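A single protein chain has been removed from this complex, and every other one stays in its place.
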Amino acid sequence: MLRVENLSLHFEDKGKIQEAVRGISFHMQESEILGIVGESGSGKTMTALTIAGLTKEHEVLDEGRILLDQTDLLALSPKEMRDIQGRNISMIFQEPMTALNPTMKIGKQVEEALVLHTRLSKEERRKKAIRALEDVELERPDLLYGKYPHELSGGMRQRVMIAAAIVCRPRLLIADEPTTALDVGTQESILRLLKKLNKKYNMGILFISHNLRVVNELCSRVLVMKDGVILEEGPTEQIFEDPRTQYTKDLIAAIPGRTKSSAFYKLLKAKAGE
Amino acid sequence: MKYRGTKLRQLGINKRKLGKTGYNFVFGLLLTIVMVGLIVLGFLWSPYDPEAMQGSVKLNAPNLVHIFGTDQFGRDIFSRVLVGAGSTLSIALGTVLIGGGIGIIAGAVTGYFGGWLDEMLMRVNDALAAFPSVLLALVIISIWGTGKYKVMLALGIAFIPSFARIVRGEFLRCREADYVISAKLIGVSTPRILFVHILPNILPALLSSLAIGFNNAVVQEAGMSYLGIGVQPPDASLGRMLSESQTYLASGPWCAIFPGVFLVLLVLGVGMLGEGILDRFGGGR
Partner (left out) sequence: MAEKVLELKHVNAFYKEGKKKRQVLEDVSFTLYEGEIVGLVGESGSGKSTLCKCVLGLLKEYDGEIIHYTKRPQMIFQDPFRSLNPRKTIGWILEEPLKVQGGYSGEERRQKAEEMLRQVHLLPEFYHRYPRELSGGQRQRISIALALLTGTKFILADEPLSALDVTVQAQIIELLRELQEKEKICYLFVSHDLDVVSMLCGRVLFLKDRKVEEYADI
């Protein structure tokens, strides 16, 4: 479904050009959950933002193609790209506290994509928005519809953001560290939710994270990025069982739970899940 | 992209110093130095006695002997501008010192502690701010009488609210900062937290507001002297000179133009400097 070919990106920091991504290629199947793992500065977020059309490509692009089906996203005009955004590709971010507009009601924010991409009536939009809020397992969506972001907890806001992202049933959801800012229990439930949405709507998920453990739980395939290149790529199990590069080994070793597969961890996790 | 390398960061800062916004700082500083230099010169030396009247050269246009011309009493305008700007400058500085000094302390205390003290002081502040500062100064002067130092005091008091408000806002922003909590845990005394830990962090905002305050004071003093409640004759001040020259605007426009231009340049220089300080040092947060 998605093919990234030989993508090179740079960014300019106060007049100095920095290479962020250096000629990476990868692909994603329909309804696959692909993880990109890397530390800050690895270029993973830049890649994600570019696929989502959120970077100014003439400023960052050196070369490469991003193909969604047969269309090259990088060749599209901004207007055509806006048409793809929200409808075919949407994105959720790390910070649920700032990603929502504090002055807009939840319902309006969820509907935003529908206003842009469909010609539904007000009532139909409302129905769809409430449906999306149900999809992300929020209780009393009809009440929530008229509330403001500050009335919600962090986990709920993250769910609202997901609802807004999936309201148009995109084929690809890009999730940039969506669980990092959340509590353990909430993290777990968001991961479960993403899995469920993936199954239910055949929605592909590109999951960006620095946390290998989370990636291990969610993704079927993983790319390991460092300094703008893909070091390793493969099914999650293979990467974890038989990492080929020292860097990946280090990353895996840095996951505490795995170096000490302890009963204590399981006990705590059970307690947290209650 | 959140944690960029150290080198880049430094480069970025250096780059910005040279960037467009830096010109405010450089020009402002140069202009201020030139103007203040002229004023300091005026304290030490002026071509003529600024108060000496020469009947033979009344209302002479600028010429080689009197480069700014002479006024209706035959006084040398260049000399009067230098000396007059000196008293204007000293009144403005005094105002900023009084208003800024008290404003900073009041703002720091109220912003940091909050609570009933904050409520009370801010309400006093509101009451003070409700009067136009000239009006307030007028009231004070009508009680205490006129004179250079009274004007300073009156304007200084009138300026407290604006400084206090800015400083309070900045302290409010900083008091919950992690480094402040950390200082508290170490056991640093409260005055030290206020003035050694927090104050340097609000310096850019403070300096630029002091520059704005200074400019306001210059203009206010000129306004008050123009109205006849500021500096009293025969002392010169830029405002007084403007006021005295208005009758002769047609026959001797230079009497008004030179003090006016001097006033504008002084205000412009300090204003640009203030703006430049904020641009240059304020972005580090």
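Here the chain labels run A and B in written order, and each chain numbers its own residues starting at 1.
What we mean here is this: contacts are C-beta pairs under 8 Å (C-beta built on N, C-alpha and C of every residue); 3 or more make two chains touch, one makes a residue touch a chain.
Just so it is clear, the model here is predicted, and its values are computed rather than measured.
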Residue in contact with the excluded chain [from A:Ala164, A:Leu212 or A:Met225]: A:Leu212
From B:Val188, B:Leu207 or B:Leu268, residue that would touch the chain that is not displayed: B:Val188
Option touching the unshown chain, where A:Thr71, A:Asn101, A:Asn202 or A:Ser262 are the choices: A:Ser262
Absent chain, residues of chain B that touch it: 3, 6, 9-10, 177-179, 181-189, 197, 200-201, 203, 284-285
In chain A, positions touching the absent partner: 39-40, 153-154, 180, 182-187, 210-213, 250-251, 253-257, 259-260, 262, 264-265, 267-269, 271-272
